[in-house]
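With one protein chain withheld, the remaining protein chains of the complex are depicted in position.
When the chains are written out, they are named A, B, C, D and E in that same order, and each has its own residue count from 1.
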Amino acid sequence: MPIVQIEMFEGRTLEQKREMVKEVTQALVRTVKCPPEAVTIVIREMNKEDFAEVGLLYCDK
Amino acid sequence: MPIVQIEMFEGRTLEQKREMVKEVTQALVRTVKCPPEAVTIVIREMNKEDFAEVGLLYCDK
Amino acid sequence: MPIVQIEMFEGRTLEQKREMVKEVTQALVRTVKCPPEAVTIVIREMNKEDFAEVGLLYCDK
Amino acid sequence: MPIVQIEMFEGRTLEQKREMVKEVTQALVRTVKCPPEAVTIVIREMNKEDFAEVGLLYCDK
Amino acid sequence: MPIVQIEMFEGRTLEQKREMVKEVTQALVRTVKCPPEAVTIVIREMNKEDFAEVGLLYCDK
Partner (left out) sequence: MPIVQIEMFEGRTLEQKREMVKEVTQALVRTVKCPPEAVTIVIREMNKEDFAEVGLLYCDK
C-alpha cells in the first residue's frame, strides 16, 4: 500500500512509462510518507473507442 | 463525476458502444441530476476465458 | 455481464439510486442487447476530500 | 456477490485459469458462507511493462 | 501479483475475513504456482443500497 492504478490511452513509450512510475512513486513517498517498497503501480492502457465524455466516444470527437 | 466503468464481453460494434455511452450518460443526467459534462465512461472488454460464475469459466459453459 | 461500477459523490437519495440503476440497466439492454438479468451494478460513493482534478481536491475548489 | 477481480501476469494456461476459478470459488463458499452461484470472478491479465514496484517497471528488474 | 479485489456485502466477521484471505491465497498458490508472498488481497465491503441486479437495488428485493 498504496496501490495505484493508472488508466491512460495506449501509445506511450516504454521510456515514458518508466519515468512515470518512478516519479509517481517519489511523489507518494514525499507526500504520504510511505517507503518506496510499499508502492505498487498498475498501468491500464485503453484505446479511443473505449472512453467517453459527455456521452461521446473519444474516437468520435 | 460520476465515473462509470462498464466491463463486458468483446464483440460489440463501434455503433453499439456509441449508443451505449450516449444512453447511459442520459440515464445518469436524468436520475442523479448531474450535467452531461460530468459523466466519464470507461469500457473494458473481456474474453470468455476471463470471466467465471459458479466456479466455471464462461468459455467452458 | 455487463458489470457496471458507478463512482459518484455521496448524498444521493435512495430513490435516486433506485431510478439510476433501473435506467442504466434499461440503457444497456437497449443498446448492447443483453438480457436485464445479465446486468450487475455496483455503486461507490465518495466524499469531496477523495476526488481531484487539475491537481486540486474537490473540497478545495 | 462476492465479485472477485484477479489481476495477474499474462501467460497462464486455460487449464490453470480453470482450476483457479474453481478453487477460489470454493474458498469463498467455505469461508464467507455464500452459495457458489453468488461468486463472480473477473480475470485481468497484464504484461510486464504495465506493473511497477519500488518505482521500477517489472520488465526492468 | 496477483492482486485480488473482493467486493462483498458488509457484515462478515473478522474471523471470516481472516479465513477468507488465507484460503484464497492458498488457492492461488496451488493453481497459478505463485509464491504466497506475491498475493495481495483488498476487501471492499458494500451495503445493500449500493448493489443492483436486473435493474433493482438489493435492498428492495
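Just so we're on the same page, a residue touches a chain if its C-beta (ideal position, glycine included) is under 8 Å from a C-beta of that chain, and two chains touch if they have at least 3 such contacts.
The shown structure was predicted, so the numbers you read here are calculated from the model rather than taken from an experiment.
Taking every chain of the complex into account, the chain not shown here touches A, B, C, E.
One chain of the complex is left out; on chain C, the residues touching it are 7, 46, 49-57, 59-60. Where chain B meets the missing chain, the touching residues are 3, 40, 42.
One chain is missing from the display, and on chain E it is touched by residues 14, 17-18, 21-22, 25-26, 36-37, 39-45.
Simple rule for what comes next: only the chains that are shown with their structure count from here on.
A repeat of the B-D interface exists among B-C, A-D or C-D. It is A-D, with more than half of its contact pairs matching by residue number.
Centroid to centroid, with C-alpha atoms defining each point, chain C and chain E lie 21 Å apart. With centres defined as mean CA coordinates, chain E is found 24 Å away from chain A.
Residue positions of chain B touching 2 or more other chains: 7, 24, 26, 46, 51. Taken as a graph of touching chains, this assembly fits none of the simple shapes: it is neither a line, a ring, a star nor a complete graph. Inter-chain contacts occur between A-B, A-D, A-E, B-C, B-D, C-D, C-E, D-E.
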